[in-house]
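Only a single protein chain was left out; the remaining protein chains are all shown in position.
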Amino acid sequence: MTALELEQVTVRFGSVVAVDALSLSAAEGQITALIGPNGAGKTTTFNACSGLLRPASGRVTLLGEDVSDLGPAARARKGLGRTFQRLELFDSMTVDENVGLGLESGLAGQSWLRCLTGNRKEAVRVAEAVEESLHTCDITDLAGRRAGELSTGQRRLVELARALAGGFPVLLLDEPSSGLDHEETTRFGQILRSVVTGGRSILLVEHDMDLVLSVCDYLHVLDFGVHVFEGTPAEVQASPVVRAAYLGEEVSESA
Amino acid sequence: MNSLLPFIVAGIAQGSVFGLAALGLVVTYKTSGIFNFGHGAVAAVGAYVFYDLRTIHHWPWPVAAAVCLLVLGPLLGVVQERLAAGLAPVRLAMKVVATVGVVLLVAGITSLHYGASSLDFPPFLPQDTVTLLGVRVSAAQLITLVLSVVVAGALFLLFRVTKVGVAMRGVVDDPTLMGLTGVSPVNVRRSAWIIGSTLAVASGILLAPLTGLDTIQLTLLVVQSFGAAAIGRFTSLPLTFAGGLLIGVGENLLVRFSGDITWLALAQPALPFVVLFVVLLLSKPAVIADAGRLRRAVAPSRTPLSPATRRSAMLAALVVAVVLPSLVGVRIQSFASGLVSATIFLSLGLLVWTSGQVSLCHAGFVAVGATTTGHLLGAGVPWVLAVLVAGLVVVPLGLVIAVPAMRLSGIYLALATLGFGVLLQYLFYNRPFMFGQLGQIAVPRPRASWLGIDPSSDTSFYYVTLVAFLLASGVVYGVLRLRLGRLLQALADSPLALATHGAPVNRIRLLVYGVSAFLAGAAGGLSGALSGTASSAAYSYFSSLTLLAVLALYGTKVGVVPALAAGVALSVVPSYLTSIRGEWFTIVFGASAIVAALVSDRSLSLRLSVGARQRLADRRTSSPTRARLVQP
Partner (left out) sequence: MLELQGITVAYGESVVLKDLSLTVPEGRTLALLGANGAGKTTTLRAASGVLKPASGRLLVDGVDLSGAQPYRFAKAGICHVPEGRGVFPSLTVRENLVLQSYRTDSAVAVERAVSAFPRLGQKLAQTAGTMSGGEQQMLALARAYVQQPRVVLLDEVSMGLAPKVVDEIFAFLTRLAEEGVSLLLVEQYVSKALAISDYVAILSRGRLVFLGEPDELAGTDIFAQYLGSAEQVTA
């Protein structure tokens, strides 16, 4: 079964077609990347996946279930988590509260009562999820710090930990390495591998080709809202189509 | 049909004035992003100055009108542009607070100077009538209509054809880019405010002969304006003007049919709200309302008082509260009133400061609570139960307006609540199930003397309000400590992240709205029992504005201390300063609300945490901090 599948998804802004009849899928237990130049429609595609945008046409299938008509919160409760390129943390709250809310948000969505308060069993679940995801992301020492006080690199990890705590089987990560230095990026890649080893699936939008080529199992290439290529990292590197559309002729010259 | 025509004609004339006012509102809202609740107040200023020049100083009316339109209007526009620029960086609730402050300021000053009662404003346009298509039309009506249509048309052309008009539309897209193309965005916005404010002044002068000169009445012009603007979706100028006509005709037809159904006459001021409500219901909801709001700097956590200090402070305060009756003697009544106000402020603060939702009808909720308590007590329901049920009754009432408004951005909730408050007041206050024809209902104090004391004495009732306030504080602190509290705090930081993790954002907003409405309703029962009689005058929509203004004086935190401080400012201080006229308090509240709003978030950006600074530096493509940006 595929984790996430888009079929013929078209997004328009006014009369501009931002994403044109895009079909792609992310396999379960793998890291799939979505790459393409700026303005190719990657973030738009993500927003269509998570329900922040309603496509003009097309279908979004999550874990075999059609979620096209659901809003963002409902899709999250069906198992789709995401992070944001511009980092959407709860800045005034501590790291462990942030991460805990990753799970509590979904719990709150179950009923009016659950929105007001949780029971003891849930509290234990939340505490366990927080501990585990802080550990996975290796930020246990930040638990008591306020999210707003951290560096970009730390904040990226907190955002990932929050999504992990939510227990989402499918994760959308939007440019997780932007603002990270080389060392942080490498570590981030290792964490992502460990996440999929644990059985989850990741769809990734990313600019850093080193990261993409080293951690991804499969790539989709977008250009001007159109799907132009897909394949393994090796195939993508070898493809002349991709070089023309995305990498450009500049590659060799400035290296 | 023929019997309807005169009403339609009068409605078109009056509606064209609403249309003018609404155009002014839309122009300023679009260019500056500030929804001016003081728009009607500006109209009132225009009408009063015109009255002063013409009736008191005996200037010929054309001269008086020229001074108002060519000097006063532009002047007020320039002042408002400065105010709007100062408000650009603050949160939505504070923008509302500031423009509401303008309303209070104007109402206070005019009432102080010209008296509170409505002044006779003789018509100045010729009243000769002509017969057109079988209907008698006055020259004044014709002139008003022609003038309005010409102005509206000119405005439309201005926006389409002239450079400054195009710039006014462009500045909405991107003020920074506007500066880069060599046009000062400040000048562009100033032109918009001058137009908006002059239109307000014009509509005030044209409307006053119809309504009489009365600030409260003219302030309501903003309600008619936003009803019209809602039809134009706060964007389209022609539709906005048409909306004005529609509301004018609608109001006059209501008058026509009120001969058959009496309460329809009262429904007049409520019509714009009904229009807004319908537009809200028909509007396509945003996926997540207010997701793309300003990113706010994080204030560093203040070093909290040590638990021991805190405990002793609370104990000391409690002791003072308990012995207070023996210290202040007969004035204890005003302290009881202060505690009731503090309870209302707890309720309002919970709503505004935690969820960012602005209520401009809290006095209406309190009124419903008071009258429900009165009716229940009259039916023999035990006192405490009556107050609690009154709280519960207000909850669904609050949700009726909140649900449609919440689907859109925050300003719509503020508008809907203001309209709802007006509707309640004009349509329902004087009906038998509320205050009744006389505008008064008995709300006795508790009588059962279970502890061998007379619970209806002022002192005992003071203790009742104290206990109620403590209970309400318990509810508020309890809610904030529950999961809902965490969700609310997260909601203020990032609605987007909350929703994409599965949290029901609107349900969170509704829950806090419900809690707030409950507390307001229950406080209503207490407020009615303060003097034993609740009278409708004490719960006008204007009181709602005052409540919000006073709330903002004590910062943006929810808590016992700010609520008590606001309660003291509203109810206790005036009782000690009886020699000072009430208008002065309105003026002070209005002025301080404006100041409080202007400085509210500024202090935050000066105290940016180290991490936030780092991040701003890291963010390559992001918009730069406001502190460093040249304010366009």
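Should a chain be cited, it is by its letter among A and B, assigned in written order, with residues numbered from 1 in that chain.
By our rule, a contact is a pair of C-beta atoms (placed from the backbone, for glycine too) under 8 Å apart; a residue touches a chain by one contact, two chains touch by 3 or more.
Computed from a predicted structure; not experimentally measured.
> Looking at B:Val42, B:Ile109, B:Ala167 or B:Ile594, which residue reaches the missing chain?
B:Ala167
> Just one of B:Gln127, B:Thr176 or B:Ser457 touches the chain that is missing; which is it?
Hidden-chain contact among the options goes to B:Thr176.
> Touching the hidden chain in the complete assembly: which of A:Arg59, A:Lys78, A:Arg145 or A:His207 does that?
A:His207
> Residue by residue, what part of chain B touches the chain that was omitted?
Where chain B meets the chain not shown: residues 163, 166-167, 169-170, 172-174, 176-186, 608, 610, 612-614, 616-618, 620-621, 624-625, 627-630, 632.
> Over the whole complex, note the residues of chain A touching the chain we left out.
13-16, 37-40, 207-210, 224, 237, 244, 247-255
Assume only the chains that are shown with their structure count from here on.
> Under the touch definition given earlier, write down the residues of chain A that touch chain B in their complex.
So the residues of chain A in touch with chain B come to 50-54, 71-74, 76-77, 81-82, 84, 86, 88-93, 97, 100-102, 104-109, 112, 114-118, 146, 148-152, 155, 162-163, 166, 179.
> Residue numbers of chain B touching chain A in their complex, please.
Interface residues on chain B, with respect to chain A: 287-288, 291, 298-299, 301, 479, 482-484, 486-487, 489-490, 492-494, 496-505, 507-508, 511, 609-612, 614-615, 618-620, 622.
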